[in-house]
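The complex is shown incomplete by one protein chain, all other protein chains being positioned as in the whole.
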Amino acid sequence: MKAAAFEYVRPKSLAEAVGILSEATGDAQVDAQVMAGGQSLVAMMNLRVAAPDLLIDIARLDELRAVSETSDHVVLGACVTHAAIEDGLVPDPSRGLMPDVASNLAYRAVRTRGTLGGSLALSDPAADWPTVMAALAAQVILRGPGGERSVDAVDFATGVYETVRGADEIIESVHIPKLSPRARWGYAKFCRKSGEFANSIAAAVRDPDRDYARVVLGAVNGPPIVLQRTSSLLRAGNGGDCQQAIAEDLRGLDFDDFQASLHAAMASRSVRQVLT
Amino acid sequence: MHGPSDTGFGVGASLLRKEDARHLHGRGQFVSDVKLANTHDVAFVRSPHAHARIKGIVLPPDADGRVFTARDLPRLAEMRAVPQVNGFKVSGYPPLATQKVRYVGDAIAACIAPTRAEAEDLASSVSVDFEVLPAIIDAVDALTKTPSLVHESWANNLFIERVFQEGNLDEVARTAEVVVRRTYRMNRHVAVPLEGRAVLAYRDHRLDELVVYTSTQVPHIIRLGLSEVLGLEERNIRVIAPDVGGGFGSKARLSPEEAAIAALALEVDHPVRWVEDRGEHFLASTHTRDHHYRVIAYADTRGRVLGIDVELIVDGGAYAMWPNGPFLETGMAARNLPGPYNIRNYRVKTHTVATNKSPIGPYRGVGRPGACFAIERTIDEVARAVGRDPAEVRMDNMVTSAQMPYTTIANLKFDNGDYPAAVKLCAEAIDLPAIRARQKQGEPDGRLIGVGFACYSEQTGHGCGEWVSRGSPFIPGYESCTAQLMTDGTLVLLVGIQSHGQGLETTLAQIAHEELGIDPAKISVRHGDTGLSPFGMGTIASRSIVMAGGAVAHTSRLLREKILKIGAHLLQCDPADVRCAGGKIVGRSGAVGMDEVARVAHLRMEALPQGVEPLLTVTSTYQPGIDTGVYSYATHAAVVAVDPATGLIELLDFAVAEDCGTMINPMIVEGQVRGGVVQGIGTALYEEIPYDEQGQPLAGTLADYLVPGAAEMPAIKIVHLHTPTPYTEYGVKGMGEGGAIAPPAAIANAVRDALAPLGAEVNETPLTPRRVLAAIRQAQATSRRA
Partner (left out) sequence: MTRIRLRVNGKAVVEEVPPRLSLADFLRERRNLTGTHLGCEHGVCGACTILVDGEPARSCLAFAVACDERDIRTIEGFADDRVMTVLRQAFHQHHGLQCGFCTPGMLITARDLISRNRAGSEKEIRKELAGNICRCTGYTNIVAAISAAAAALAGGEETDAGATQHKATA
């Protein structure tokens, strides 16, 4: 299929991009979409599942590819590509978790163009970054006509393809707290075929020096879920017997037998990786 | 019987492929690569409903003669498949829907525009008023309940049902000590060649011809079909299949789009083109498989199968595709259910049901993967019921080489072969003892290891009598070849098959080399073009090397006779004393070049011997020495690791022990085996197109319809047996489809083996993690109740 017709604009700065977007969303007739890597958006446009009137191309904005590092944070611009993370071309706050996730995300030809910000903005339930950013307690920085605001990654997605991003806001960057040298992580993803969308994702992080642990479940047909009891257990260093906690965390959630089994298996695998 | 020469370029040589060069440089020419000035693209308006009456079609105000419905193409007749099979209900298949639509994706109108994107815009602005009707979606329900009818003129939703019975099954049923009952399901597939379908058509006014480029496996048959459906004389149609990016059977039928595009080309004064996009491929290309089996096997306490009683329902979709309709699926399954086994009591009832889904057609293996799944799973269960190793029980039941030639209970006449030897060889290749040892040890990660076998015998190169008895409207019992020697001694072969990955541009040149001694690099093989080649039946049914190979051999020998006469005359010796070798005609005391002979025949006729006419062009046909087919066969073995926590299956190893008689090019044979096996793995683990109750297909992209990728495939070991058949040139047997036949059964048997401690089995493909986990849960629940 071929995309429906649209107008294309390539703003020269983030401020200009926000201006165009806010003007378009103000005018109810103009359906405007922001495009970074386009790896999800263009596929949807080719299928005519998405048909924006205006495409705002932010892929080349240097501001959005900027990275910076402090003693306890790394800031990655929204348009940092998965490949850049995979290849170690940007600072890694996660002690290997992010490059590992990136290298297993879709396919190389998609990773060279797809971006961290794009993945968070779309919030495909089976995507990797929403789960991982939630596990790392990252913050998403949004720029709108009124200025900047920060949202915890764990609260960013509200549903399938739904986030708290306002229609006139653009993701500018992601602030990721650095894991301490003693921190450990685990990541388990269930795919029938390499590169395809996952049926279950579990990311587990434990950073005893910051008294932090979080186990997050993704590919749950909704926003990623923090497994609270499992996280507490892991924080206390007692994740060895986490099956019970996982089962309790999953109870009452809307999963069929198969989904529940997958999620339990991935959650427990990710926790085991942390502890061994 | 002709033994292969030792030049290294003839029969038996793993000659590297002549067709590679263009593809490696991106210079292949597929239909969508053909550039004709002023070509306009077409997008179809397709039905969003599985079953509906069309009440009205409203065109946008700017349609301007660019939207064509059936009414706007009055010369476009409906396609009628009329197999000569008693009881087959005929129905017309209008290329553009007239009063009703019968599946989601059914084409209603063709929209023309300068680009495909604009054509899609136009299509989306066409408004169709539907009266939605209940959709007939479940094949079993369509048969057993009384829902509405797919075709109103029919009494029910059956294309055809048949019963075949031989032997004394009722007696066996009464007395057998072991009875195994199972139901099996092989879910609906889409073929997914990487190149979808594509058609480009225009009128050549100079030649007074409608030229149709189409991605097809059967160009002459398409020409015939177009001539019928358009009311055009065949001489005024040329069909060209350029490079074709895979077909696997799905491009062996006349498609409604081919007919519609051809009809459109007659209405406008510029070329028209339709390139199928992947979404359309899922909706509206030929679907396939979709078998439902109920099997009862009767055996003795040693596991000797005494009889089988089978009921098979195949979901044929909404229409019969031209020319054969869907009957092949049940017909072939019924013939192949007894497998390579000596089973003497058999009853099979088959029902080919009409539903509101895309019509089915052939796909690698046709009815055999389903039949193999049913019988091979059953053999395993019989073995378990009597407490014996499934490999041993297979061999005990198999037809042996001493019994060859052997006519099965379903009237397949095996020519030769050693079926038990293939089982043994395969077990060695997979290292069965090592796997059993590994199973005893257990896996540190908690996964369960299993090994499974599956065997088949594949009828190939079958001829006239066989096709007639199947009721085929056209009888592909021969192939043709024209061989032309150029004045420079190079050779052109014009053949009626169509090579779309099988390497026939190379293997046919090898055969001509074998007979004429001309370097394959100096031989051009032309195929796929009805304007060039004599009539041929195309590439289907694992027939090409037997039929076209035979035609090339036979034609080359006729040509050789004349060449030797001329050559001998030039060397002033007896024709019996000369032979072709190394591009020359060689006598006792000298040699003359092939080019010299060719120049005489075309340019210097005064030097021809008495009674020999000018020209070195010969056309002939070939039929194999037997009608009933030559049988390649194999045993496949799969080793799996099953994760009982998630149901995920990993394929650890896969081995094939196969026999296809003489191999013209072993490298190409192995390529076909591996390609087929991976498609079979696709059937086993990944591929299905499910439907919801309203008849909406639930897989529309390659993200939801999974096909095998490199990361999950094992390396696939192949070992060969060699039993040349006496009935073909060089003893070749066809083998293109075989690889796809056994993997679903082998993998399901391996899973059965792996989950034996849990008592779980999965009898439905694909064996998804969901189905595996459900089977494990069910087995656990059953054992808790026990």
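Chains: A and B, in written order; residue numbering restarts at 1 for each.
Definition applied: a contact is a pair of C-beta atoms (placed from the backbone, for glycine too) under 8 Å apart; a residue touches a chain by one contact, two chains touch by 3 or more.
Keep in mind it's a predicted model, so treat the numbers as computed, not measured.
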| task | Out of B:10, B:94, B:193 or B:496, point to the residue that touches the absent chain in the complete complex. | result | B:193
| remark: Answer key for A:110, A:164, A:260 or A:275 versus the chain not shown reads A:110
| message | I'm checking contacts with the chain that's been left out. Which of B:155, B:402, B:576 or B:715 qualifies? | response | B:715
| query | Which one, B:57, B:612, B:667 or B:699, makes contact with the chain that was left out? | reply | B:667
| field | Footprint left on chain A by the chain that the document does not show | value | 1-8, 10, 35, 38-39, 42-43, 45-47, 55, 57, 59, 83, 106-110, 112-113, 193-195
| List the chain B residues touching the unshown chain? | 8-9, 13-17, 19-30, 32-33, 35, 115, 117, 192-196, 243-246, 248, 275, 277-278, 500-503, 521, 667-668, 670-671, 674-679, 701-703, 707-711, 713, 715-716, 739
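We adopt the following convention: only the chains that are shown with their structure count from here on.
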| note | Contacts from chain B onto chain A in the complex sit at residues 115-117, 120-121, 124, 277, 279, 643, 645-648, 685-686, 701, 703, 706, 708-709, 711-712, 768-770, 773-774, 777
| task | Give every residue of chain A touching chain B within the complex, in rising order. | result | 1-5, 47-48, 190, 192-197, 199, 257-258, 261-262, 264-265
